[in-house]
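One structure is given here, and the rest of the page talks about it.
Apart from one protein chain that is not included, each protein chain of the complex appears where it belongs.
Then we have chain A:
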Amino acid sequence: MTGAPLLEARGIKRRFGHVTALDGADFAVHAGEICALIGDNGAGKSTLVKILSGTDKPDNGEILLDGQPVAFAAPTDAQAKGIATVYQDLALAPNLTPAANLFLGRELLFAGWRGALGFVDRRTMRMRAEAQFQRLGVRLRSQHVSVASLSGGQRQSVAIARAALWADKVIFMDEPTAALGVVQTERVLDLIRQVRDQGVAVVLISHNMPQVLKVADRIEVLRLGRRVARFKARDATIESLVAAMTSGLAVEGAS
């Protein structure tokens, strides 16, 4: 990747009592790339993502967005700056339609008196949602059924489309395909590529090494709360990734 990182973390420390989850971790992601964040269980991946998305705060260290230092007091701060997270199950309201979910908490109101009375403009929301799904190649049988009646992959797609609608900078995805079958996983990976191609930086946490090699442009490896290696995906092998994850073999790859 060329140019300065879009989002960068420097020397992030985070302790929970005696546990040091992050011990001076660095991380960087560029616009228009899929960056896989990998590491063994407990390496600190989720903690790092929480800090970078405003859900948690670091004890120490610096976060730079577009080269400027930023501090997120709450997830809404990060969201306001174009950073979103796709949670595994928790982010959708199953009884609502896909469109209502895309606009959850950000409902569009009519202009004028109807808006002043709080009336929602469902039609515009639905049309924008359809446009968003079409843009990303998400196929839904109907816009009018509830999210609960969609398949797991479709649900994940709705969640990603929703993040992509509001985040124009960075989207974090913590194991987005963990619960999906082969075909559905393939669809979601296609969708992630689509999102990347819109110019957004995608950070993908995954334990599935073949998948990481297939979809990521770059890979950063965490071990015991520190970044121990960076790879270009095309230069990496499963063996080299596993070696970095387990022994911390510091291969500061040419990235």
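Going forward, contacts are C-beta pairs under 8 Å (C-beta built on N, C-alpha and C of every residue); 3 or more make two chains touch, one makes a residue touch a chain; residues count from 1.
Please note the rule applied: contacts and distances are computed from a predicted model.
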Omitted chain, identified by the protein name its UniProt record gives, among "Carbohydrate ABC transporter membrane protein 2 (CUT1 family)", "Ribose transport system permease protein", "3-methyl-2-oxobutanoate hydroxymethyltransferase" or "Cytochrome o ubiquinol oxidase subunit I": "Ribose transport system permease protein"
Selected from A:V19, A:L104 or A:A178 as touching the chain missing from the view: A:L104
Chain not shown: contacting residue from A:A4, A:V19 or A:V145: A:V145
Candidate in contact with the missing chain, chosen from A:N95, A:Q198 or A:S247: A:N95
Those residues of chain A which, in the complete complex, touch the missing chain: 75-76, 79, 87, 90-97, 100, 104-107, 109, 117-120, 122-123, 126-127, 130-131, 134, 139-146, 148-149
